[in-house]
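Some chains have been omitted; the remaining ones sit where they do in the full complex.
Letters A, B and C mark the chains as written, and numbering starts fresh at 1 in each.
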Amino acid sequence: MPRSCAPGRRPDYPTFYPLQTRWMDSDVYGHINNVVHYSLFDTAVNGWLIERGLLDPRGSQTYGIVVETGCRYYSEIAFPDRVTAGLRVAALGNSSVRYEIGLFRDDDETAAAEGFFVHVYVDRDTHRPVPIDDRRRKAFRGLIPCPDNGLPDTGAGA
Amino acid sequence: MPRSCAPGRRPDYPTFYPLQTRWMDSDVYGHINNVVHYSLFDTAVNGWLIERGLLDPRGSQTYGIVVETGCRYYSEIAFPDRVTAGLRVAALGNSSVRYEIGLFRDDDETAAAEGFFVHVYVDRDTHRPVPIDDRRRKAFRGLIPCPDNGLPDTGAGA
Amino acid sequence: MPRSCAPGRRPDYPTFYPLQTRWMDSDVYGHINNVVHYSLFDTAVNGWLIERGLLDPRGSQTYGIVVETGCRYYSEIAFPDRVTAGLRVAALGNSSVRYEIGLFRDDDETAAAEGFFVHVYVDRDTHRPVPIDDRRRKAFRGLIPCPDNGLPDTGAGA
């Protein structure tokens, strides 16, 4: 999520992924439970990776494991609202990538929730961090909103 | 699900509801867990009801509670497969309705799983069964595949 | 679930597995959603198998895949109710085992829900059915309530 507390808007995100709420996502208060947002983040990120051929969950020799996540909740989402995830890359290290995700309800311009999701790439056999390969790195750069103005692709750090 | 064990096909269902798989639906064997199918049934039935104005989860004075469900699993579904639910009504009693649902993977013509879902309508305050009102009954009849050839709308029984 | 519609009681089950409800299990009606019961069945059956050394989810060369499940719902369960699963084997074939599970709320003697769960054993590589091995078969027989009076261990069929 962004450093400031104001909800983001659709133009803050370079790409989008359509998501669906489920009846059982609603809790006793009638809106989708705070846990469900992470299930939507997870689906948007991994769905985006798989559809671009950047991840084969059962086959890829390297894949991202989740080391940190977070979410701010601004307004309610309730079944059967449609949700659109905005997706961007906020930091790209040697082995790690930080995604930021906004969840937009129906046709809302302002996010109902925003969060982040940090993957560290590891080897399937050793579970040790590995550098992000060039094909993935190129795709991740395409999700950095303004790649020219100094957003961190240090190629260093975890 | 049908009495026979052969998987149903799309023409066996009068209406359809689009569904989405989620990353976390997959279990350790790499396909969506048997529990998830029921979450999809639940979403298709309640989504269909809400979109037709037949259910307001927080407001309706009467609504269906689930008394029995079941599922047969014919073949694997895995994230990010798209799923389409076929929906039909197999029995319509005084207070109860039995839905049958087929889950079709991507563009498959044959169901990957089929199940059923029995709602008994109750009053929000008393939790006692009530007759299905005419507006809902009419809508449910529209989901009976061949309403003329004797499928049970007895208007009696639970 | 049993053939009759009357809820079972604790003495109908030879063994028990403790389960926990979660906050997010509750739906908009304030009780645990019908889908959650299957998550509890799944946990009781696989937990029982793993604790007895009969299943290593990542390693076993053969394991059960779920081919059919069902549940009857008799009364509400709500978080933070404790749940105890009663577990028995109702049929044991060459490759398949049918478990029946009763979910008992807190100290209730009568089941709040009862269901069944059919596993067919397959090979991890071929995904083809294989005979249930002797060690598992012996354990499953221990879950048949009255093994002497003719309950089906035919050693034949799927």
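FYI, a contact is a pair of C-beta atoms (placed from the backbone, for glycine too) under 8 Å apart; a residue touches a chain by one contact, two chains touch by 3 or more.
This one's a predicted model, so the numbers in the text were calculated from it and none came from an experiment.
This structure file shows 3 copies of a single chain, while the whole complex it describes contains 4 copies.
To be clear about the criterion, only the chains that are shown with their structure count from here on.
Averaged Cα coordinates give chain A a centre that lies 32 Å from the centre of chain B.
Chain A and chain C have Cα centroids lying 36 Å from one another. Centre-to-centre separation of chain B and chain C, using mean CA positions: 23 Å. Within chain B, the positions touching two or more other chains are listed as 39, 42, 57-58. Residues of chain A that touch chain B in their complex: 18-20, 22-24, 26, 30, 39-40, 42-43, 45-47, 50-51, 57-58, 79-80. Of all residues in chain B, those touching chain C in their complex are 28-29, 33-35, 38-39, 42, 57-58, 63, 65-73.
Residues of chain A that touch chain C in their complex: 23-24, 26-28, 30, 33, 35-36.
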